[in-house]
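If you scroll down you'll find the structure; I have some questions about it.
Note that one protein chain of the assembly has been removed; the remaining protein chains are unaltered in position.
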Amino acid sequence: MYPFSEGSYAPRNGWYVAAFTSEIGEALLSRWILNQPVVLYRKADGTAVAVEGRCPHRHYPLGASKRVGDAVQCGYHGITFDSGGKCTFVPSQQSVPGVYSIRSYPLVERGLWAWIWPGDAGKADPSLIPDMEEIGFGLDGYRSEPFYYHEVDGRYQLLNDNLLDLTHLGYLHSSSIGTPDDAATPEERDTNERRVRSRRIMRNTKRQAVSEGRIDFDGPIDRVSGMDFHFPGFHAGIGEMLVSEGHPCAGEVLNSSRVWHAVTPAKRYTTNYFFAMGSIDHKGVDEMIEYLKPVLAEDMFATVEIEKIIRTMDELPPELMLKSDGTAVLGRRVLQKMMDAERADA
Amino acid sequence: MYPFSEGSYAPRNGWYVAAFTSEIGEALLSRWILNQPVVLYRKADGTAVAVEGRCPHRHYPLGASKRVGDAVQCGYHGITFDSGGKCTFVPSQQSVPGVYSIRSYPLVERGLWAWIWPGDAGKADPSLIPDMEEIGFGLDGYRSEPFYYHEVDGRYQLLNDNLLDLTHLGYLHSSSIGTPDDAATPEERDTNERRVRSRRIMRNTKRQAVSEGRIDFDGPIDRVSGMDFHFPGFHAGIGEMLVSEGHPCAGEVLNSSRVWHAVTPAKRYTTNYFFAMGSIDHKGVDEMIEYLKPVLAEDMFATVEIEKIIRTMDELPPELMLKSDGTAVLGRRVLQKMMDAERADA
Partner (left out) sequence: MYPFSEGSYAPRNGWYVAAFTSEIGEALLSRWILNQPVVLYRKADGTAVAVEGRCPHRHYPLGASKRVGDAVQCGYHGITFDSGGKCTFVPSQQSVPGVYSIRSYPLVERGLWAWIWPGDAGKADPSLIPDMEEIGFGLDGYRSEPFYYHEVDGRYQLLNDNLLDLTHLGYLHSSSIGTPDDAATPEERDTNERRVRSRRIMRNTKRQAVSEGRIDFDGPIDRVSGMDFHFPGFHAGIGEMLVSEGHPCAGEVLNSSRVWHAVTPAKRYTTNYFFAMGSIDHKGVDEMIEYLKPVLAEDMFATVEIEKIIRTMDELPPELMLKSDGTAVLGRRVLQKMMDAERADA
């Protein structure tokens, strides 16, 4: 499906964010992930687990069910599964059929996030989770917080495309974080097998209205703006302001923040979208949660409206590409390649 | 369609409940039945009739039309059909074209229900309607009342499956009518060509919180619980409590009630669901109407949520069966066989 080839939906062998760790607790949390219902919860010993969210007996949603100790008891006929997915109790019979089980998903908590591997569990290598230091999580002196979760009414790639082309900042977000500089500055790209990095460095520019930073400074600054797309669904952004060359304080960091967008396919045409951020400006983090709400609402508006156009028009004309699409095209190609490889394997 | 074979929706040659008799009056009543719009009303002489709910001229809903005597006059261009479906008047021309008519459905009022035969009218034998005595309607000393009608957002077989496996009582309805006993007690089954019967007899058990019955009794009781599925869409349930053996009053009936669930396919993915009950406890009937509302809401919740899962996942894994599924599997097989026979006939 658009923008991928016919029959391609999403790579399965990869770590996606299933939830913020802070969302997972004693209660069962239901979430659609790659068009599968999933249930997340925390065991008595504190371990977070993810199991299939559909009872194999009659398709009842296990997320609308009941915890019995560390097990999940289906709310319909009481069939009970332990946290590894093994059926342990069938109320209507003495023994449990050998075939009875639900899927259990590899789930790893790292940083603010619980990472799920929807594909072949045998391939779920935790070292493939984005490196926390590389994404700027847990840096010395930084404060990091989960901000919002939304299930957005649009296919996930629309959000990836959004994040892979920051020339939209100056237009979609013209009233807040964006400046025309973002679009006008050429992008530097750096790619490896795990992520594609895009950076824009705007020298001798002015400060944005927001992100005033920690010190009072009116002179010319250098601004670093960029995003790393960690395949298949995590975007780590950087925003920094430094005093420009020529000034006595040249190179001094005025502000430095990280934003983290996790994009996880929910249903065919909806997306789990998680936004978090970190900053050296601890007080600024509190201010940003309200400030950024309308900004993310703009991204979700674009996603929802584009999805409507795509689904209403039955013959979608091909997109016309621009130079600025290089990163997005590269990101799409990597995901398509992952899907092709999975299909070849199956 | 699930859980039937590709292209199988519902048997047409069978008596389904179209309405409670009390719903049918002078006004036109619109209802979808087996994905066909139907109009029900009562003629001046008191006879209830059912005709096609779509004008053959321009597909206008006849249920949004007007009664003219015992006829239905289409609200769009005034074309008029008598209660047998014959066109009697076309405002724009002198004579009525011979081909002009709508379908008239065999409709029989029996018990609390108006029974419709959506298939081949030539085969509509009223003796195939569930036997009133067998379903426990009109028994001496019992009071019977229609309770609720809902169009439920889920395919009809989900409701049949629900009623064919009462091991759900102790779980889906754990806070009200259910006890774990229901699931733990083995089922006795009795089948003939018109219905499949399932019974559970729980001896020396305790009373449920509800259904206190007519006399004050604290000793051990025997509980009879069961359901008869009359093909293709009627479930007659029984609930009785008797004083257990060993007690001076052994065998005395403490309470006896009947519940009747009619399950009639509405649209492809919705169901007409009718619930009624009877009891020797006349005052109890009034109490039950409120008491059972949340219980039925639980059944409808299960239906709606399972329907969502089925329709969202494009590749539904096969169900894993349990011993307790015997009755449901048998019921499905009978319906599938009816559909196969109808297709072979066509």
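Letters A and B mark the chains in the order given here, with residues in each chain numbered from 1 onward.
The criterion applied here is as follows: a contact is a pair of C-beta atoms (placed from the backbone, for glycine too) under 8 Å apart; a residue touches a chain by one contact, two chains touch by 3 or more.
Note that this is a predicted model, so its numbers are computed, not measured.
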**Item:** Listed residues B:Arg194, B:Lys267 or B:Arg332, member touching the removed chain
**Value:** B:Lys267
**Message:** Among A:Met1, A:Val96, A:Leu128 or A:Leu172, which one touches the chain that has been omitted from the display?
**Reply:** A:Leu172
**Request:** Give the residue, chosen from A:Glu23, A:Asp161, A:Asp222 or A:Asp281, that touches the chain omitted from the document.
**Result:** A:Asp161
**Fill in**
Among the options A:Ala183, A:Ile238 or A:Leu330, the absent chain makes contact with A:Ala183
**Message:** Across the whole complex, list the residues on chain B that are touched by the chain not included here.
**Reply:** 32, 35-37, 54, 56-61, 64, 73-79, 90-93, 97, 99-100, 267-268
**Contacts of chain A with the absent chain, listed as residue ranges** = 161, 165, 167-168, 170-172, 180, 183-184, 301-302, 305-306, 309-310, 312-314, 316-317, 319-325
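Quick note on the criterion: only the chains that are shown with their structure count from here on.
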**Asked** Which integer distance in Å separates the CA centroid of chain A from that of chain B?
**Response** 47
